[in-house]
Each structure stands twice: as C-alpha cells, then as structure tokens.
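In this view, the complex is presented without one of its protein chains, the others remaining in place.
Moving on to chain A:
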Amino acid sequence: MAHQAHAYHMVDPSPWPLTGAIAALLMTSGLAIWFHFHSTTLMTLGLILLLLTMYQWWRDIIREGTFQGHHTPPVQKGLRYGMILFITSEVFFFLGFFWAFYHSSLAPTPELGGCWPPTGITPLDPFEVPLLNTAVLLASGVTVTWAHHSIMEGERKQAIQSLALTILLGLYFTALQAMEYYEAPFTIADGVYGSTFFVATGFHGLHVIIGSSFLAVCLLRQIQYHFTSEHHFGFEAAAWYWHFVDVVWLFLYVSIYWWGS
C-alpha cells in the first residue's frame, strides 16, 4: 500500500496548525479586550478553538501512528527527540521562576524586614499537607513505572489498574493543593513572597493537571488496545512528563516550602 521508498512520515495536509495559530491570536487579543472593555467573548472563542485544535490534531496523530502505521522506528526516534526537547524547554520555564524566588529570598530587602519569610507572612507548615503532597507524587511515580512494566509484559489488567491509580493520585494532589490555596493565610498580592509562591506552585499545579490529562488519554488508549508491548511511545511520553512534574515539585518543596519557611 505504501508508495514511498523511505521510512519517514510525509504527513497529509492539515488545517490544525492554522486553527491553532488563530486560537492563539484570539486568546491573546481576547485577553486585551477583556482587560480594557470587560468582554470575555473573544477570549472564550479562542479557548474553544484551542480545545478543538488540540483534540483533532492529537486524534490525527493517533490515527497516523496506530491505524496507519506511519510511526516507524526512525519516526519514533524523532518523536522521542521532540518530547525531550519540549520537556527541556519546560525545565527552563520553571528555572525562571526559581531564579525569581532565590533572587528575592537570598537577599531580602529592608522593605520585607530584611528576613525571609518577610515580616507578617505566616508560611505553610512544610510537614503538614505539603509533605503529604510529596508522598502522593512520589507514589504516583511508582505506579506509573508499574504501569509501564505491565504494558511491556502484556499484562492488560494490571496496566489499566496501575495507570488508573496514577491518575487518581494526580487528582488527589490537585484537590489537596486547591484546598491549601483556599486555606492559605497569605495571597498572591502579599508582596514578593505571595507572588513567587503562587506563580511557581500555580504553574506547577497547571502542569499536574496537564500531566493527569495526558495520562488519562493514555488510559483510554490502553483500554482500546492501542499500545503493544513493544510500541507504546505515547505512554512513555506521558510517563516522562509525569516524572518531570514530580521532580519540579521536589524542587518546589525543598526550596519554597521547606528552606523558605
């Protein structure tokens, strides 16, 4: 059926890069329109378009790989490089926020009282919910590894159960963090402590939600027999991303929650 003399993937023409770019345009202009004219229509339109683009683009990738067989070993190698580069870019993204935190906390200004935590801030006890959160994410790292080995060994039931458990642990973390955010005695507006705390942990929480969603898609695919014991790169990419999220939390916990308290 294939009429190509090489193992690479020449994709069919696709409209999703265009719709994705327009979604970005609508979301950013929509943000500006919301700030100045109090209307959220444009931004909401952008968000809907983004969701439609993501759904159809990734659906097409699954079709091309699992149903059309385009993901040959050299193609898979490219996908691996791609995921590694993306995660590396995310590492640099978080590095910026850690830089900001250390910049302000290593040499606290007189305006803060010359100390860290600044005067008037009651930080969260690192040995209460934050420690539980650490245990939850570490456990989820174990369950996702269990899921990987189950897939490689062809153990369908165990793979489904361990992957589901990983997602539940991710959701548990998110719920605990949401509760912490609600109960916290300080807000994002409370000086540089509030800004660094909520921006760093907030972006981390967003990545936990993204990672949990990626794993959930993998669970659905595993149930539908998409993964074989030799070829399951979608799952591996999700597992890499999940481990990255876990490592970022460990740095957050040690730096902001523990050292910073």
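FYI, a residue touches a chain if its C-beta (ideal position, glycine included) is under 8 Å from a C-beta of that chain, and two chains touch if they have at least 3 such contacts; residues count from 1.
Simple rule for what comes next: contacts and distances are computed from a predicted model.
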Quick one: find the hidden chain's UniProt protein name among "Cytochrome c oxidase subunit 7A2-like, mitochondrial", "Electron transfer flavoprotein subunit beta", "Sorting nexin" or "Integrator complex subunit 4". "Cytochrome c oxidase subunit 7A2-like, mitochondrial"
Residue among A:16, A:97 or A:186 touching the omitted chain: A:16
Touch with the omitted chain, as defined above, among A:7, A:48 or A:250: A:48
Out of A:160, A:176 or A:199, which residue would touch the omitted chain in the full complex? A:160
Going by the touch rule given at the top, which residues of chain A touch the chain that is not shown? 1, 11-16, 18-19, 22-23, 25-26, 29-30, 32-33, 36-37, 41-42, 45-46, 48-49, 52-53, 56, 60, 63-64, 66-69, 156-157, 160, 223-226
